[in-house]
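Take this structure first; my questions come after.
== subunit A ==
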Amino acid sequence: MSDDQSSTVGPVVIEADSIVKRFGGAVALDGVSVSVRAGEIYALVGENGAGKSTLMRILAGILAPTEGTVLVDGRPLEGGTRAALDAGIALVHQELSLVPEMTVAENIMLGAFPTRGGAISRKEMQRYAGAALEEIGVAIDLDEPVSRLSVSLRQFIEIARAVARKPRVLILDEPTATLTPAETDYLLEMLQRLARGGLAIVYISHRLPEIFAICERVTVLRDGRHIDTADIADTTPDVLVDKMVGRELKQDLGVVRESNPGDVVLSARGITAPKVRGIDLDVRAGEIVGLGGLVGAGRSELVRAMLGVDPRTGGDVTVVVDGQVRRVGSYTSAVRHGIAFVPEERRQDGLALSMSVSDNIALPNRRSISRAGVTSPARQQAFASTLADTVGLRPPNVKRDSGDYSGGNQQKVVIAKWLGLRPRVIVLDEPTRGVDVGAKAEIHRLVRELADEGTAVLVISSDLPELLDLSDVIHVVRDGQIAGTLARDEADERSVMSLAAGESMVTSS
Partner candidate 1 sequence: MRSTRTAAAVMTLLFAASALSACGSDSASSASGDGTKVYALLPQGTDQPYGTEYLKAMNAEAEKEGLDLTITNSQYDADKQASDCQVAVAAKPDLIILWPAVADTVRPCLERAKAAGIPVTVTNSDVKEEDKSLTAGYSGPDTYGQGAASAEIMCELADGKDINILQVEGLTGNTTAINRKAGFEETIDENCPNVKIIASQPGDWNKDDSQTVTSEMLTAAGAKNIQGIYAADDTMVAGAIDALKSQGLDVKKMLITSIGNTKLGNPLVVNGELDGTVFQSSAWDGQNAVTLAAKVLDGEEVDEDLFMPSVKVTEANASDAEVTPNW
Partner candidate 2 sequence: MSTPHGINFGEAPARTRVDQLRRTLGRRTEGRAVALLAVVLVVALVMEPLVFSAYPVTLSRVALVGLVALGLTVVILMGELDLSVASTVVLAGVMMAQTDNVALGVLLALGTGVAVGLVNAFFVVKVGINSFIATLGMLFVLKGLAIVISRSEPIPLENITFAIQFGLPIVGPLTPRIVIFVLAFVLLHLFLTRMRAGREFYAVGGNRQAARDAGIPVDRRLVTGFVMCSVIAAGAGAIDTLERTAADPTAGSTVLLSSFAAAIIGGVALTGGRGSILGTLIGAFSLGTLEVGLTLTGVQVDIQQIYIGGVLLLAVMTDPASLRAARSSLRTSLHGVRARSTDRGLT
């Protein structure tokens, strides 16, 4: 990031001009403009749901903007993915988009198989793919099927695929989420090298140290709005965080809860499962325990194995019910013993989107709303309305289909449906991912209230401010084990991140 480097920055290659994107009624992007120059690494930051991924998909031609245009070399980009590819825009997804049964070489050349006389030329394919791997400096056997490779290797193959197309713009979405610190360092170095070669790079990450290590400029998005664009040299991580989070919300989050933990309610010993390597964990009544760590560290796997949602290979979980110790062997027994689980993938696991809010809330509560096994619609609705009120569903119409509500309100419905059971323990996996700011604050309020009423709360969150703010104690998970435990007063962004990532990466800022 020295001066001579920024001097290599050339003309603007890609430009987004006043982009507006609406999904149905929801505004994902509201008049965002960015322009990236050749040889520049340009950072897009913002909290989850700020609109980074939507912007990236629009730049790559996957989504068409509702208003505004994308310009490449001053010419409007129209015609979807194909046109974007032809214009030299390459995208490295957060979700891996490789074909598992195909070889490394085939995946790198996917969509651009070299042919000779109609037939695929294996020799050419090997040559191009090999050159791309060489360019990023990673040695992988070209004939190996991708299904046999580790997740980090797959990430590098995605990058090789992008590079193989000789792009002029390379967009990366959280490329380091699955990488080890050493791999991350390597990747960052590689990106700098590619930029020196004249490539325009758009880098999306929530890891500020990485951004300060390699980027020249940064744009902050919040709630789909363009908040600020600055030279990295003129800003600091604190300033960026303030802009990402927004002042007023920061103050709102700053409420410190008087916590008053009681006895241990939920206790896990020696949990092992795929990606979980022997974890002990206790949650007390009235306590909020946070699980921090990077995506892929094994946090979700841990709670899913604890609650019996996914099979565990070892370990025991107990819950105290009215002074008696009960074992949690299966998810059914977990629910029976008063453990509520709000999963990460609420669309997939937590809600039946085609059913009304009222029906969804009624699902686990059939017993409390039916008499002699018969449910009356009126009673169900009254029951659902009360709970919808408690969680602050907006608009509070329980007859509407759950799918009609925004992400934040859907999450409230999931929480509401469990509140009816008056759970002893509530486990929330990424409770505010993809949720708007207002709903987020309300969900936080709700979680705190639950704890105040004596519920034991276990929260997984990748949103650091949220985790720091909610948790009475934070366990940081790395590589399937607890890397460290921080009490509220010892925990800050830096301490959590350094535990989460291992030492090497935070030092670079």
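Selection criteria: all candidates are chains of the complex that A comes from, given by their letters.
The rule is simple: a contact is a pair of C-beta atoms (placed from the backbone, for glycine too) under 8 Å apart; a residue touches a chain by one contact, two chains touch by 3 or more; residues count from 1.
Note that the structure is a prediction, hence the values are computed from the model and not measured.
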item	value
Touching partner of subunit A in this complex, picked from 1 or 2	2
Subunit A residues within the candidate 2 interface of the complex	62, 81-82, 85, 91, 93, 97-102, 106, 110-113, 115, 118-120, 137-145, 149-150, 152-153, 156, 161, 180, 182-183, 186, 308, 311-313, 324-330, 333
